[in-house]
Structures are given as C-alpha cells and as structure tokens.
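Structure first, then comments.
Apart from one protein chain that is not included, each protein chain of the complex appears where it belongs.
Chain IDs A and B follow the sequence of writing; residue 1 opens each chain.
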Amino acid sequence: MRDMTITSVVTQSAPAAAGHYAQAIKHAGLVYVSGQLPVSPDGIHHPEADFDQQAQQAIRNLIAVAEAAGASGESLLKVTAYIVDVANWPHFNAVFAQMLGDVRPARTVVPVPELHHGYLVEIDAIAACRD
Amino acid sequence: MRDMTITSVVTQSAPAAAGHYAQAIKHAGLVYVSGQLPVSPDGIHHPEADFDQQAQQAIRNLIAVAEAAGASGESLLKVTAYIVDVANWPHFNAVFAQMLGDVRPARTVVPVPELHHGYLVEIDAIAACRD
Partner (left out) sequence: MRDMTITSVVTQSAPAAAGHYAQAIKHAGLVYVSGQLPVSPDGIHHPEADFDQQAQQAIRNLIAVAEAAGASGESLLKVTAYIVDVANWPHFNAVFAQMLGDVRPARTVVPVPELHHGYLVEIDAIAACRD
C-alpha cells in the first residue's frame, strides 16, 4: 500500500491561492508548486513591473512556497516557466541564474500568448522534500 | 533497485487515446494522466459546446481516467489546464471548483493560442494511487 498522505501547503510568504487550488501539494517526498505569478505575497499586483522584476517576484514566490513545504531552492527538481514573448528568454535565464546560483534544475521555458492579469511570466515546479 | 513496473491505463469511461499515447501511465504510486480534451467517452466530438461545457467534459474525462488507474479526484496532486483565451480563466476556475468540491490540488492554468480540434480547454494531471 502506497503512502496516500496528501498535504496542502499554505504560507503567507507567497500570494494566497487566487482560485480553486493550493499553493502547493506535498505527497511522498515531492512538492508540487502551483503556477506562481509576480504578485506580492500581500496580494498586491504590480502590472507596471518590467520583465526582470516580474521574473524575480515569481521566482521568490516559487521558492517561498517550496520552503513552506519543507523543500527549498536547492531541492527544485523540475521548473516550468511560462513566458510571454520568447524575446524574454535571455532575461528569464539571467534572472533565474542570478537567483538560483549553483542550483540548476531540469527546466522548460514555454512561450505563451498571454498570462493571467497581463503578466509576462509564471512559474511552477516539482521539488523534493524531506518529509 | 527501484520499482520499474510501468502500467498502461485503459478505460472506456473516457475517450480512447487518439494518438500514440496511453490514457494514463501508473508507476510507483503515481498516475500520469494524458491531456484530456472535451471529447465524449464514446469518441463523439462536440465542437459546439461552450467553454463551461468543455471544461466539465475535460474534467470528467480526467477524473474517469484517474479512477480507472486507482486514483480519484481526491488524489489529484497537480493539474495543468491549457485554455484558449485567458478571459476564460474565471470560467475554468468556477467549473473546476464546482466539480472538485473540497479538493484543491496544485494547479497551473496555461493560456495557449489554440488546441487540437479547435477545443478551448485541455487538462492533464499527476495523481496519487494506492497500488
């Protein structure tokens, strides 16, 4: 019989789920982090932020949720980043490199036509956790 | 040595795989459900269905495949929904909330320019299973 414990992750260090989903779900040593937009943890939107600022905030939110789940930036396994306009690829990569340092997870960058609230980047991930 | 048992899931409660893929794959306590379009389980297409009807059918298919694999709506861990036109986001969220009830998996909603057969929504997922 497999471990069927499924735990919802809730943290005020990242924006609250703005729909019918959890910030993240833990199960069997993995953390599934929901798509993180560049919203401030207090829920304030910043539509004027440029791409780099948006990428920074989305990654901060992603890591905050991962940490609340007992994971961390170091335990990210696979990151999927959705970006508007593939011309932003180098910008995303540079911010990602700066914020993750020596950590290089598996990654796919997916160009999309648009994102919720007009944002330019959204990020989700699977991470490993200890419990 | 890890568990290398990989099981293909086949059910008539959801539309048959319409290409070179399985409806779902089971491995080591996880079920990977393939992208589900709003096709009826008997394979009949409904191009005239509105967004809400399409979302309902795609979610029904997703849950049917999960159940055939020994998972369920309750054991969904991560859902990725691909939608045409981000203006449909609130519609998707409302249908999702209605159909999942108290269950709130991790989720990413990904706007795309188009989907197969002109549909407006497609959904895949990772779920936990007992065996």
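Convention: contacts are C-beta pairs under 8 Å (C-beta built on N, C-alpha and C of every residue); 3 or more make two chains touch, one makes a residue touch a chain.
This one's a predicted model, so the numbers in the text were calculated from it and none came from an experiment.
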### Contact partner of the left-out chain, one of B:A49, B:A94 or B:L115
B:L115
### Residue among B:D3, B:D42 or B:D102 touching the omitted chain
B:D3
### Where the missing chain touches chain B, by residue
1-4, 6, 8, 17, 19-25, 27-28, 30, 32-35, 80, 82, 110, 112-116, 122, 124, 126
### Message
Under the stated touch rule, tell me which residues of chain A contact the chain that is not displayed.
### Response
29-30, 75, 77-79, 86, 89, 93, 96-97, 100, 104-113, 126, 128-131
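Keep in mind that, in the parts below, only the chains that are shown with their structure count from here on.
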### Message
Could you work out how far the Cα centre of chain A sits from that of chain B, in whole Å?
### Response
22
